[in-house]
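As you look at this complex, bear in mind that one protein chain is not there, while each of the others sits in place.
Note that the chains take the letters A and B in the order they are written out, and that residue 1 is the start of every chain.
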Amino acid sequence: MSEAILKVEDLKKYYPIKGGLLQRVVSQVKAVDGVSFEVKQGSTFGLVGESGCGKTTVGRTLLRLHENNGGKVIFDNKDVFALSNKELRAIRPELQIIFQDPYSSLSPKMPVGEIIGEAVREHKLVPEKELRNYVMQIMRECGLQEHHIDRYPHEFSGGQRQRICIARAVALKPKVIICDEPVSALDVSVQAQIINLLMDLQKERGLSYVFISHDLSVVEHISDEVGVMYLGNLVEKGPKKEIFKNPMHPYTKSLFSAIPTPDPTVKMNRIVLEGDIPSPANPPSGCKFHTRCQNCMKICKNVAPEYKNYGNDHFVACHLYDK
Amino acid sequence: MFKKTALQKEAKKRMKEISKTNRAIVKKFEAEKKRKDVPESEYKTEMKNPHNILEIDNLHTYFYTDMGIVKSVNGVTLEIPQGKTVALVGESGCGKSVTSLSIMKLVSAPAGQITDGQIRYNRPTGPIDIVKTPISQMQDIRGNEISMIFQEPMTSLNPVFRIGAQIDEAIMLHRIDIKKADVKKQTIKMLELVGIARAEGIYNSFPHELSGGMRQRVMIAMSLCCNPRLIIADEPTTALDVTIQAQVLDLLRDLKTKIDASILLITHDLGVVAEMADYVVVMYAGRIAEQGTAHDVFLHPKHPYTMGLIKSKPVVNQEVDRLYSIPGQVPNPVNLPEHCFFKDRCDKCIAACNGAIPELLQIGNTHKVACHLYDNEKEV
Partner (left out) sequence: MAQENINLEKIVTPGQLVTKRFLRNKLAIVGVGILVAMFLFSFIGPLFSPYGEYTIFYTATDGTEFCTENLQGCDPAETGVTIANKQAPSTLHWFGTDKDGRDVFTRLMYGGRISLTIGFVVVLFQIGLGVTLGGIAGYFGGKIDNLIMRLVDVMYCLPTLPIMLIISSLLLSYNVPQNQKIYWLTLVMGIMGWASVARLVRAQILSLREQEFMVATEATGIHPAKRIMKHLVPNVMPQLIVVATMGMGSVILTEAAYSYLGIGVPFPYASWGNMVNVVKDPIILREYIFMWLPPGLFILTTVLGFNFVGDGLRDAFDPKMKR
């Protein structure tokens, strides 16, 4: 396999909870509590988890849109958190992001050409004279019509807006794109179009993706490697085939069984999890999943399981496999 | 640039005309609604099949906006049998939510109006046509006999009242037979029915203290407290996580057998439909594309749109190189074409598709499809 373009090592992001009269920090929400993974050149790392598990925070902290509380992000052999503001702005184009909501992610008062071209001009990636042509070429590549360059976002449908977002990211010639639930807000028929576009762009431009989603079927389709998050931790990580053919962590298993299949003849034997996700401000002791786990043992309540490789790069953090 | 401004001038003129004609039309409908003392004979009707709880016949619901008339529901015919679950599937803007709001007569007036068609509801006191029923009568039906579960449980609960108080209120409003002293007991019973373990504790909590899944359970409890005969669930699990969704779906299935109500499930998630529904209705651009039992629609889809929908969703543990995607996008609901609405996105177009809009054809016992491909194989 080719080498890793993005390395995340033990990334931590805590949000302070302020309280009292003086707004002192009372405690912390450990939104991301030690996450490590690698994204290889030209491949896709899928990050799955339910809402509130910290996957979006991982995405944004990777880009240093928030400061971290420990850990490292090595992008292209540079430590993102060690860069000065100026250096950071210089590498911004290479590390891009696509958002979930195609309605709030486009500035409503700017024409499409400006939305896509603004940052290109800022970073002088293309001479001013060729900018318009360049933007048109990118638009064509992303399946937009060139003559829409002077239109405003409100004239486009959700799918087209998501294409504009993709075009804005791709125009900066990035190496890695963080896709934060890029298809969750779209209709099924449009979802497929956007996923296909993302995969085509990856092939043509050799992009690497971090694909964040709660939709397992989409993640399975697009990813090469998958990580499953629960309450700020990765509980399982490995090559896609390993994870989907042989899920080991009880959480992953129940997650898989919870997906409804569009086939009325299949009545799956469901593992329905009890209860809700605990609050990340006050996570359970030991293994964070023990409150909902069916295979919960005594040790799970007190000792956090170690993250171990069980062969084929399949990492799991669970006491079930301790022996 | 110049061309655009010319267009915009034209648009301005057009908008003026539209709003003028709209005002006239809407006025007429509103006047009709405001009539007092509508005689019962006007909205009494007969059910086609007495086993159905609801029959919708050629329903048209239009929105008179300044951009033109949006034909949200454009001739929908469906029936909901007693004790069964019917799923209404379609993408955003296909009119599935408007159909459900039409049943409750909650389409936002004055812009939205039911312009044509019948909604026959099999009331215990005799079938009525909801379209013609006066609002005062509807208030008895809403919540009492037909109740609704919404997508976003947070916004449908009042944040300043305790959960218990809100359910108490609903019970007191709809169940005159329950004595005031017994209301709390009934509320707790309802909460237990929807699988809330700590019912007493939840009774005294505020909505913000509960998680999304819990809130949706509370909403379901609330909608059940008056023994509805029909539950309309509008995307009940869309805002929830998969593991929570699984819990809620299990609950809904359980409840259906417990209380013997019919469910109209509105969703865009085909997986949810396959699990829950007895009958499936696929909508596209305000019309029904295909309807039948879950078996018919999922295992033998006939309409190219249904096939496309099923194929475009990746399925876990089934590998495909490239997802099938339906090209193009949903037509603009203001200027709907004269031919089949799906024609421009369809990969199975034939000459007949340029002709009239296809009608629903019976192609099996329970299976109907609106597509010209099957014009010649009526009644297989």
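Keep this in mind: contacts are C-beta pairs under 8 Å (C-beta built on N, C-alpha and C of every residue); 3 or more make two chains touch, one makes a residue touch a chain.
Worth saying up front: this structure is predicted, and the values here are computed from it rather than measured.
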item: Of A:96, A:193, A:208 or A:254, the one touching the omitted chain in the full complex; value: A:96
item: Which residue of A:27, A:107 or A:265 touches the chain not shown here; value: A:107
item: Of A:9, A:118 or A:146, the residue in touch with the unshown chain; value: A:118
item: Residues of chain A (touch criterion as defined above) contacting the omitted chain; value: 60, 63, 65, 88-93, 95-97, 99-101, 104-110, 118-119, 122-123, 151-152, 154-155, 165, 168, 172
item: Hidden partner interface residues of chain B, rising order; value: 4, 7-8, 10-12, 14-15, 18, 66-68, 111, 332, 334-335
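Simple rule for what comes next: only the chains that are shown with their structure count from here on.
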item: Inter-chain centre distance, chain A versus chain B - centres from mean C-alpha coordinates, in Å; value: 33
item: Footprint of chain A on chain B - complex, ascending; value: 1, 91-92, 211-214, 241-247, 249-250, 268-275, 277, 294-295, 298-299, 308-310, 312-317, 320, 322-327, 329-330
item: Parts of chain A lying in touch with chain B, wherever the complex brings them together; value: 50-51, 150, 157-160, 187-193, 195-196, 199, 214, 216-218, 220-221, 244-245, 254-266, 270, 272-273, 276-277
